[in-house]
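My structure is below; once you've seen it, I'll send some questions.
What you see is the complex with one protein chain gone and the rest in place.
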Amino acid sequence: MIDKTVATCAEAVAQVFDGASIMIGGFGDPGVPGRLIEALREHGATNLLVIHNGAGSGDYCLGGLMLDGRVRKLMASFPNPPGAWAFRDRYLKGEVELELVPQGTLIERIRAAGAGLGGFFTPTAAGTELAKGKESRVIDGREYVFEAPLHADFAFIKAYRGDRLGNLCYRKAMRNFNPIMATAGNVVIAEVEQIVAVDELPLEEIHTPGIFVDHLVQVDRHPGLFDPPKKGSAK
Amino acid sequence: MIDKTVATCAEAVAQVFDGASIMIGGFGDPGVPGRLIEALREHGATNLLVIHNGAGSGDYCLGGLMLDGRVRKLMASFPNPPGAWAFRDRYLKGEVELELVPQGTLIERIRAAGAGLGGFFTPTAAGTELAKGKESRVIDGREYVFEAPLHADFAFIKAYRGDRLGNLCYRKAMRNFNPIMATAGNVVIAEVEQIVAVDELPLEEIHTPGIFVDHLVQVDRHPGLFDPPKKGSAK
Amino acid sequence: MTLTREGIAYRVACDLPEGSYVNLGIGIPTLVPGFLPADKEIFIHSENGVLGVGPMSAPGTEDPDLVNASKQYVTLVPGGSVFDHALSFAMIRGGHITHSVIGAIEVAANGDLANWRVPGEKVPGVGGAMDLAFGVRNLYVAMNHVTNKGEPKILNKCTCPLTAPRCVRRIYTDLALIEVTPDGLVLREVAPGLDASAVQAKTEAPLRVAGDCREMIVPAEVNGIKLSA
Partner (left out) sequence: MTLTREGIAYRVACDLPEGSYVNLGIGIPTLVPGFLPADKEIFIHSENGVLGVGPMSAPGTEDPDLVNASKQYVTLVPGGSVFDHALSFAMIRGGHITHSVIGAIEVAANGDLANWRVPGEKVPGVGGAMDLAFGVRNLYVAMNHVTNKGEPKILNKCTCPLTAPRCVRRIYTDLALIEVTPDGLVLREVAPGLDASAVQAKTEAPLRVAGDCREMIVPAEVNGIKLSA
């Protein structure tokens, strides 16, 4: 019998090695696999390449990984919200490298990797600073930039519910990068709120078929990842 | 109030013009917008470029369009099953052009169009007859072929349920090409089995958000599109 | 008189047609939904995979899995939908989002937009700004006409790094509504009580005054919110 579930986050992240590249799902708080990231902090792997839309927030989860100095390079589209001080401090000291990628290009590069493509041409960034040094090409009168697929050794993702076969359903804006990263990681590890019996997931709501998932672990949401504003201000 | 529903298939296809390019969803029978195609036969537009996985079957729906001599060119991956005699007859007489595209390349070209990309590199067909005359490139030691995005003036798709905003849910293997074609047609027309009130579709089962759909019409399945074998033989 | 930030948002809201799919940037654009007439169905897109973003969640009712692109807890309108990032940016880059309303640091006479890299910013971030600027046909800038120091933001040529070249279609400011045309900037409307020369005085790029240039129709206040001052 196939059983991709593991009992603990520690077990789920045990294979991560020094120097590994890791995609981390989520946008803002929804969909961030916070418990897996905390387990990775405990685990100790370092010199990591992290691929994530942002740069973490505060001193926990990805923010904590930054604080601990475990990230050698970040590929992100929006690493500079106010809460990303742990990354900012390291970056300004030159202790972490940043590759800034437009958000749509970031997700498309990840998709290209998962889909076995050799790269694609996107209009985004053509003629701007972020296209410097990149191949460009005029297609049907419009300028495009060549972008390469983006693979990773690991993808840490979060879903709402999953089964032992690795089938996953997301909930609302939790989906974001997660189903795409699930296709592009060499080893895909999912944190889910609930593991259910096979066939309990509604067929038409299985957003990530189990084929893409290697391990999943049931765990509650990291408390730092639900943070309604006290004064109505954006984080 | 937005209301994308129309009362009849005739009304839905009224804008199709001679020489138009039309994507048609479906694989085998599931997901084929048979009633829309029959309405197009009635409508009379001719000299069409049709983009579809197959070439129709029998003398109805796409087979009928072939029989009527209304297709100038077909782009397909598998136009040669036994039932596609109407296409075959025209093709062997030189009355319809065929561009054969590997199935994965066909769907990816359609997706690229819908996603605003300028093209992509795929390994499929590199070094074979189907890559002749195409740009190729070695990326990370592997040969890839450049493929351009594939747009169309119209996309005819089929879904299971929809609402007046154009949100669509599919059912089982009905999905196939439909949600992707919905992103790549200039005018997207959906045939659905049921139009329901807004918010009746389960949120996590909306496979095609309404933004992609221009018109939808409720109609029953064309009887030719459910054809269980009498002797267990494949069609 | 000049428009308040809410007044600029109000004026933009008047121009969004029913059935449009609109992505709103941070700053003034986030105020636009407050001024959309209730009887006009318009869907707000958020690039993190939400179409049909509704009002902010009331305190205590926040859904931990539903935020907008500014990470604010929001609601979903009836008929809204959720999807992954790849489809969300396919909507943007593929030209499906009909309108984008965004802030700007600078706009040039030819429609060049600079809004992603603030001068002096030590850590850069781009988010989805470039995808929107390259992908959305009706790109509307909503901003104050001049900087905090009174310097023009509508220039002959941008000095900051570009978000995208020749992408802006209209500029809505506290002073004016300006259209970007192949022949340069055209002044379409001025704030109540202003004239074209007052707007030109605060604009580096030359403005051609439209034949039918008129005063904006913006009430002084709506529901107790001041639209002009």
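Should a chain be cited, it is by its letter among A, B and C, assigned in written order, with residues numbered from 1 in that chain.
The criterion applied here is as follows: a contact is a pair of C-beta atoms (placed from the backbone, for glycine too) under 8 Å apart; a residue touches a chain by one contact, two chains touch by 3 or more.
As the structure is a computational prediction, the values presented were derived from the model and not from experiment.
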| item | value |
| --- | --- |
| Contact set of the excluded chain (shown chains only) | A, B |
| Touch criterion as defined above, residue of A:V101, A:L150 or A:L165 at the omitted chain | A:L165 |
| Identified contact with the non-displayed chain, of A:G63, A:G114 or A:G224 | A:G114 |
| Selected from A:S57, A:S77, A:T122 or A:T183 as touching the chain missing from the view | A:T183 |
| Contact with the hidden chain (one of B:P30, B:G63 or B:G210) | B:P30 |
| Touching residues (missing chain, whole complex) on subunit B | 27-31, 76-81, 84, 87-88, 91-92, 98, 100-105, 107-108, 111, 122-130, 160, 171-180, 207, 221, 225-226, 228-229, 232, 234-235 |
| Hidden partner interface residues of subunit A, rising order | 1-2, 111, 113-117, 163, 165, 167, 183, 198-199, 203-204, 206, 209-212 |
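Keep this in mind: only the chains that are shown with their structure count from here on.
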| item | value |
| --- | --- |
| Farthest-lying chain, centroid of Cα atoms versus that of subunit B | C |
| Cα-centroid distance, subunit A relative to subunit B, in whole angstrom | 33 |
| Gap in Å, rounded to a whole number, between the CA centres of subunit C and subunit A | 29 |
| Intercentroid distance (Cα basis), subunit C paired with subunit B, Å | 36 |
| Subunit A, residues touching no fewer than two other chains | 108, 122-123, 171-172, 207 |
| Per-residue overlap in subunit C, given as positions that touch at least 2 other chains | 76, 82-83, 86, 89, 92-93, 135 |
